[in-house]
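Written below as structure tokens is the structure these notes are about.
Yeah, one chain of the complex is gone here, protein chain that is, but the others are all in their spots.
Here is chain A:
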Amino acid sequence: MTVETKLPYDQDYIRSFSSNRNEPEWMQELRIQALELAEGLEMPKPDKTSIKRWNFNDFKHDVSAETLGSLKDLPSDIQVFLDMENLNENLIIQRNQSVAYRSLSSNLEDQGVILSDIETALKEHSELVQRYFMKDAVQIDEHKLTALHTALMNGGLFVYVPKNVQVEEPLQAIFWQEDPEAATFNHVIVVAEANSSLTYVENYISNNQEQNAVANIVTEVIAHDNANINFGSVDNFSKGTTVYVNRRGVAYRDAKIEWNLGQMNDGNTVSENVTHLIGDNSYSYAKTVSVGRGNQTQNFTAKIVNYGKQSEGLILQHGVMKEAASAIFNGIGKIEHGASKSNAEQESRVLMLSKDARGDANPILLIDEDDVTAGHAASVGRVDPIQLYYLMSRGISRQEAERLIIHGFLAPVVREIPIKAVRDQLTEVIERKVY
């Protein structure tokens, strides 16, 4: 059975951590409760991947950092995620577990839009945060990591768009793990009230090649009736960080959630992306691309559950595996009884660049309703020699032809990232990882 892991953090620690942050009482109580639960709960068991030996214990929890006087103080490898010429006004930068920079256009602020670090949001919008924190999307007691997440949550965001407000400009967040041992227990909540819309893009960045760290991230995305959320991310944790990332969405009537996830971590990663299509005529398109390299092991689950009538859930997972990397891609479409006229489609494809790489594509359909449509496609293979031949017959070298095919294979997510600087960075990360 799982090794009993003694937590390095106890009730007293958590009480004082919470008090130092001036958190509302409900939050402190929830943390204590979660800590108690964590001791009795099992670790998650991702399908076909054993995480027993992964580091989930070795990290520094309370790591603050200074705020930034100006964005120009950012190191250049972080600056590249920002369009410095044409700066996005709606931006938040978290450095370790402190907010280093925060800006929201006055226009959006006047309309009641909230783009706030979670620490501030807990103080200024306590009731609103309480309404969504580990309630409708993720439960505290799902397993040990969700409970630990709640107990030790040390960063994150609260994004809130009121009824009928359309946010045209993307909201951007950069989570920069500057300290090589700092833990990222981020909690991100994105709420779009009825008839509202927003685009959100986040980046996770670290540079710890040697030192150990842990990221335990929970993201809850709630789209109320007829709301529209476009969620983009580029995850780029270094080799030393073990990552558990859970991004979950709930879509009510006529609501729409689109996920565009560039999952480019270099360390061991368990990623869960689940969307519940609760309302009739709700929709989600979950796209993820990934490049695995070195010895890393990853497990990706993309799951959409249809509850609402005429709801539609589409999944696309494309992964490139090189060196001795291995990854499991689970694409799960589940249609509940009563979700008539709904549709579930999955496509999982893995491209292998070396003989030691491993990749599994598992599209799964679970259907409890007759009147539905569903489909799935999966493939694991090498770069198609006939495609290479075609490109090379125009004078393009084998390496360049392969490069074009791989970038093309990952394009479904890259092209959807709405901020050019982030899109360019994702392209560059892919380039760096593949070559």
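The definition used in the following text is that a residue touches a chain if its C-beta (ideal position, glycine included) is under 8 Å from a C-beta of that chain, and two chains touch if they have at least 3 such contacts; residues count from 1.
The definition used in the following text is that contacts and distances are computed from a predicted model.
J.: Could you check which of "Fe-S cluster assembly ATP-binding protein", "Peroxiredoxin family protein", "Multiple sugar transport system permease protein" or "ribonucleoside-diphosphate reductase" matches the UniProt name for the chain that's left out?
T.: Result for the unshown chain: "Fe-S cluster assembly ATP-binding protein".
J.: Of A:Leu68, A:Ala324, A:Ala378 or A:Ala411, which sits in contact with the chain we cannot see?
T.: A:Ala411
J.: State which residues belonging to chain A touch the missing partner chain.
T.: That gives, for chain A, the contact residues 384-387, 389-398, 400-401, 404-405, 407-412, 415.
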